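A single protein chain has been omitted from the complex, and every remaining protein chain is retained in its original position.
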Amino acid sequence: MLLTIIRRLLQTVLVVLIMSALVFAGLYLVGDPVAMLASPEATDAQREALRRSLGLDLPLWHQYFIFISKAAHLDFGNSFLTGEPAMQLILERMPATLELATLAIFASMAIGVPLGIYAGLKPRSISARSIMTGSVLGFSLPNFWVGLMLIMLFAVILGWFPAGGRGPVRSFGPIELSVFNWQGLQNLILPAATIAVAKCALIIRVTRAATRESLPQDYIKYARAKGLSNRRVLSVHLLKNILIPIVTIGGLEYGQVIAFAVVTETVFSWPGMGKLLIDSIITLDRPVVVAYLMLTVVFLALLNLLVDIGYTVLDPRVRLGATA
Amino acid sequence: RDLTIALRSEPSSMDPQFHSLTPNTQMSETLFDPLVRTDAKAQPVASLAESWTVDGNVWTFKLRPNVKFADGSPFTSEDVLFTYARVPLVPNSPSSYSLYLSAVEKVEAPDPLTVKITTKGPSPVLLANLSMVPIMSSKAASGAAPEGKTTVELNRGDGLVGTGPYKFVSWKRGAEIVFERNDLYWGKKPEWDRVIYRPISNSAARVAALLAGDVDLIEDPPTDDLPKLKSDKNLHVQETPSVRVIYIALNQGKELPPGMSGTNDKNPLADKRVREALSLAIDRQAIVERIMGGSAQPAGNLLAYPGFGTSEALSKVAPANPAKAKELLTAAGYPDGFTVSLGSPAGRYTNDQRIAQAVASMWARIGVKANVETMAPPVFFKKRDSFAFSTYLAGWAASSGEMLNPLTALVHTKKPDLGLGTTNWSKYTNPELDKLVIGASRTLDDAKRSEMLQKAGSMVMEDYGILPLQFEMSVWAMKKDIRYGGRTDQMTLAQDVTLAK
Amino acid sequence: MADNSSRPLEPVGTASTQDEAPLLSVRGLHRHFTQPVDLIQRAGNFFKGRHKPQTLHAVAGIDIDVHGGEVIGIVGESGCGKSTLGRMIAGILPPTSGDIAYKGRSVAQLDAGARREYQLGVQMIFQDPFSSLNPRMRVVDIIGEAAVVHRIVSRAKMEEYVAGLMQKVGLDPAYRFRYPHQFSGGQRQRIGVARALALEPALIVCDEAVAALDVSIQAQVLNLFIRLRRELGLTYFFISHNLGVVSHIADRVAIMYLGRIVEIADTDTIFSCANHPYTQALIKELPVLRTDQRQFDPIRGELPSPIDPPPGCPFHPRCPHAMDRCKIERPLLKPVGESPREYDLLHGRRNVHQSACHLNDPGPMEKQ
Amino acid sequence: MNAAYAMPAGDLLLDVQGLRTSFHTREGVVRAVDGISLQIRQGEILGLVGESGSGKSITGFSLMKLVDEPGRTQADRLFFNGLDLQKLSPEEYRQLRGRDMAMIFQDPSTTLNPVLRIDTQMIEAVQAHNRVSRQAARARSLEVLKKVGIPSPEERLNVYPHHLSGGMRQRIAIAIALLNSPKLIIADEPTTALDVTIQGQILYEVQKLCRETGTALIWITHDLAIVSGLADRIAVMYAGRIVETGTAAQIIGAAQHPYTHGLISSIPSVHTRGHDLFQIPGSTPSLLNLPKGCPFRTRCYRASGQCEIDPVLEEVAPGHWASCWHKGLQP
């Protein structure tokens, strides 16, 4: 167990190294940050000075080397654009993204799992078919479109929810959350719904597939043969088995939402990490992009690990690290 | 009552000396005052300096007495010295304020209410430049670092003390910036108890927020929504001509520019007739009407009349004339036209991609096939700066509000080491024009300077060295009980927002 | 001699001569499966020496000779290494150590041509008639592909060739364009047989080849095996956990327990005078038709884990005759009983009855 | 007809007549069980033998009312322990399952829920039928585990199924079946997936338990050899019908139906060595298009034109019934 965790961490470090190198090279190819930052009226000397002060005058490999050696001391550099420590900028915005993603995933689980089980139990019924067709739509319509439609309908036409932004928050130490007050929650609902629409569709499909897979299994029939009530068969024997794929998918999707909620956050002006990422990419704010992706990789790796641990809890047959 | 403003883009910093950028400047202009400020028409007016005199290279400013910083400490010439001294010390400033003080040789404070500035040479734009550098409190902004309070500290509000109408309360990045009324303000009491800025970069979302009543005022609604917003009884739309010009630059270099073909290896853009033809082919009025929703003016110059140094003659734009354009092309030896590339950033200027496409379709009428290449701004600028387009669309804001600025940056022969022609990526060069521009920049006499600038302006336009398309209007939309007069520099200043009578 | 007449199965074409070398000869064959220890685990060992590589001795030292034309039955409980042995012989799985010699030459040192001869000469028939046929290939391709690839027939002649094979195994050649799912279990098993025969093998390893079939179909397939053997002079390495099936088809039977052969002898010998307690138990357990109620009296305990086999005789925890010595010392496979039987002398075979049990050694009492 | 050979009712635990289960599929109606009749007394062991697909499992599931979706079951008479099963509500049937009538499945590696611990699976079986505390249910589980000869049962309770060997799992399944002291256990090929020695152990336990507790047992298998030593009576199934039934001795010693002959003589053993095995030609017919009349007629060595008429079960000896026009001992 411990070894697995260590192994994963080492792998993650390797991935982080490769990835940051790729991002360095990639952003270098995209454009020149100085051209984006400096005033168009700036003289060459001023540009040069800026370039030097940001360390952009060095060869790329040298810049990377400096970055890595600093990163080893957890200094990920300062944002080109704001001069603030890049990691801090990201962490500041993390709670917003986290609460958005968490709410969205929970909502999609809460709606998707029962619907999926239902659709799996009665695959031929009209309602099950409509659930599945509906999920097709939710699953494959572009996220930005769904978001914009929700805004149109619920914010502009009906005026039930605010059109964007985060609204008032409540502080818990350094972490600020908006779920805990009504107004904040109102702000959260539309963006969370946008994400949930897509994820819910996915959960429905996974749940349905897992249910259909599990139902004909002997252990379900055997549970009935023991004289268990239908409720117990479904809520214990079936559910515990289908939870395995659901948790896997749910966990991975959760990671994806957290890491790349770019579109939703843009549409709803949600002050989360995704919006920061896209803004930083546009302005070629390399320290922020790199720090962000490093954080994401580590985060996804941790989440994977958690999912795997969850796996061992849910499925006793699986041993952590059994498959290297 | 509170005022909520939806910003088009979030400031990168609260440090008034970190990043010279409109979103930043409009914040610092609300928290701080400069010695001299520019009014809505870009004319210098008194601010912390009550009056000033100029004697050759020496400027003497009389400071306003009894002015207090928001923390209660008095404002003196000491603060001016501190502020100007801090400018070059700010590290990693992406766009340094030293630009505005580059003409300044030294700053002295003979007494607490007098500041004496010596410039390196005659500097007609000094006042405009000084308006960009607001005065910080030497007491509050001193600190351990060489520059005193660091940018990071200022971003948190630490040392962020000014004499302006509002004072800083909080800033949650990406979410909101909150200011509240500065009761110690020396000028007219501002209207709002608190001002809340919300950055909403997606323009549709901004409109939606206004329609949903989440915000009181939005910057820059999309032009397509203007008709609807204007007809909405609950809203008021303010359109103000801006100092920004959208133009097309033509690569006039000797060798064949990239993306060009069908020209026998010559560069037709080096031929004035061709340039004129291209200009004549463009129906600026149609662009203004159909793409800009009417909130722009066709441009025949680099700055809208009656800006300083603009000539009335150029305020009228010749109507599109494809027939004549075709003739000119034929005369120049290109009866069948040729192919060029037309670069454009995507989303940097209002409707930039759409304008580029419209221009391309207009050129197509006279046989010039333009391949529109739009791309994300960083990519666009990188390519532009390596002369990767034969023509490109871009915009320029004359921040000082006078012709000298666009002339220096856009059409003066490229001499980046001197800060001349920094954005002249068209290889246009005209020694006479260069002489005029340099001359004007050294002339203090306004009348004479204006004349020189007008002449220079006409020279470029007659050369078709650059093709201005339109002057953007700055647009604000707000709830109907609110008024904002608008500014040519496109800034949204909360202190100037009032309740409708 | 009268005894011999009841052996109609003696191969026709391959009467073995006195000095003929075994077709296949296996010496000291081992196969371990190891969970490899990676760098990090090794680093972990540095602090806590826990992570030894877990080694599973699936086959732990087997010597056996297979003579041309005979049927060797391999019997043992699940997990005792039968399939692993069969796969090594068929060349699918490389041995960890030990040597396999084909026609007198060690397989490890064969040149390319001889290696091919070995690889084609030893074929395998698998247990599961469902998963052993590629569901997305037509029967004609399943059977004929390898023959074409190995240039035994030209592509043009393949169909004809396959039709012949199908006929041989009792399938209607008209079905050759069908897919496996269109056949019943017994028919599929015949397809598997035809696939093996396509390469004209000398030795066929049958790994539980009839275990998945119904009794009636099993009888059909067993009959087919016997017929093919007679017609083609095949040699079978017949793996099964069903002693009944083995006793029906095999000339010689080897009983495996935890990766080793514990007893090997002629089929009749095994059934008439089994020596090893495990063999005796197996024979006793063998369900046979009877008209009376039977009192079941099984051997206790389960097959120990091959990862952690018991010391000494691996069977001792379940053996009713276990002695102290069995817990310490592993008995070796030794000849038992009287001198080799008449028949063996006649044929020069060394297939004497061997067994690995301490009970066969003269006990301490006798020694004194 | 059916009633004609019905044994005197009285101590009959299970009395089934004309049980039919069919699946309505797109291709047609699959009559998996086509009118079979069974009678079992208390403590009796019945061996149900037949080829794969002959409907043995479906018979078992039909009795448990566990037939899957498109399947439909009906019977002329379906009495268990004096109850008319066809009149029971679903809830009453649920009560019956696992309490009076238990089932053991073929493959122990798939019947126990892999993600639940053994104790959970045992306790829920107790609690589904008795209002007892967890402790009591657990104690009961422990007791039964001991009874089926599981070493260190306390530990086994706390593990997951995959920690146990196949034989051990099957014993757990037997223990679960015994938890509520049922009157009838239906064992659907419970030893097919196991090794000979382990099979021997299971058979030993089952035989012992049936004798001790007087539980009746239906032992489903395709291996005549197994039931020959275990069962009191044997029923041979073919294509959804019972073609021959009688005491074990009658079936093994004096089989009358050609199919039974085939089954018996196709078993390989050391005695058949050197001979071709007797083989029933062809393969099991699809239930979708059975031949008219006797379903076995296309594979039968005695078939004649008469066989196109459905044969009926006839008593050839006391308690020994066969359905064939050409019944008789194997030559």
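Labels A, B, C and D are assigned to the chains in the order they are written; within every chain, residues are numbered from 1.
One rule holds in what follows: a residue touches a chain if its C-beta (ideal position, glycine included) is under 8 Å from a C-beta of that chain, and two chains touch if they have at least 3 such contacts.
The working rule: contacts and distances are computed from a predicted model.
> Which choice in "Phosphoribosylformylglycinamidine synthase subunit PurQ", "Acyl-CoA dehydrogenase", "Diguanylate cyclase" or "Peptide ABC transporter permease" gives the name that UniProt lists for the one chain left out?
Cross-referencing UniProt, the chain left out corresponds to "Peptide ABC transporter permease".
> Which candidate, C:Ala90, C:Leu282, C:Ile299 or C:Cys319, sits in contact with the chain we can't see?
C:Ala90
> Going by the contact rule already stated, which one of B:Leu184, B:Leu256, B:Ala332 or B:Ala346 would touch the omitted chain in the full complex?
B:Ala346
> From the list B:Ser28, B:Asn182, B:Ser203 or B:Thr310, pick the residue that touches the absent chain.
Considering the complete complex, B:Ser203 is the one touching the chain left out.
> Write the list of subunit C residues that the hidden chain touches.
Residues of subunit C in touch with the missing chain: 87, 90-92, 116, 119-120, 123-124, 126-128, 130-137, 145-146, 149-150, 167, 170-172, 174-175, 177-179, 181-184, 187, 192, 195-196, 198-199, 220, 223, 227.
> Considering the whole complex rather than only what is displayed, give the residues of subunit A touching the chain that is not shown.
11, 14-15, 18-19, 22-23, 26-27, 29-31, 129, 132-133, 136-137, 139-145, 148, 152, 156, 209, 216, 259-260, 262-263, 266, 277-278, 281, 289, 293, 296-297, 300
> What residue numbers in subunit B mark contact with the hidden partner chain?
So the residues of subunit B touching the missing chain come out as 203-204, 207-208, 211, 222, 224-228, 283, 286-287, 290-291, 346-347, 353-354, 356-358, 360-362, 364-365, 369-376, 378-379, 382.
Heads up, the rule we're going with is that only the chains that are shown with their structure count from here on.
> Round to the nearest whole Å and give the separation of the Cα centres of subunit B and subunit C.
88
> Using Cα averages as centroids, what's the distance between subunit A and subunit D in whole Å?
53
> Which positions in subunit C touch two or more other chains at once?
Expected reply: no residues.
> Give me the residues of subunit D that touch two or more other chains.
Subunit D, residues with two or more chain partners: not present.
> Under the stated contact criterion, what part of subunit B meets subunit A in this complex?
These residues of subunit B touch subunit A: 12-13, 15, 18-21, 91-96, 98-99, 151-152, 155, 172-176, 198-202, 204-205, 208-209, 211-214, 376-379, 381-382, 385, 396, 399, 405, 408-409, 416-419, 422-423.
> Mind pulling up the subunit D residues that touch subunit A in the complex?
Against subunit A, the touching part of subunit D is residues 61, 64, 66, 68, 94-99, 102-103, 105, 107, 110-117, 121, 124-125, 128-129, 160, 162, 173, 176.
> Taking the touch rule as given, give the residues of subunit A at its contact with subunit D in the complex, in rising order.
The contact residues of subunit A facing subunit D are 216-219, 221-230, 232, 236-237, 240-241, 244, 314-317.
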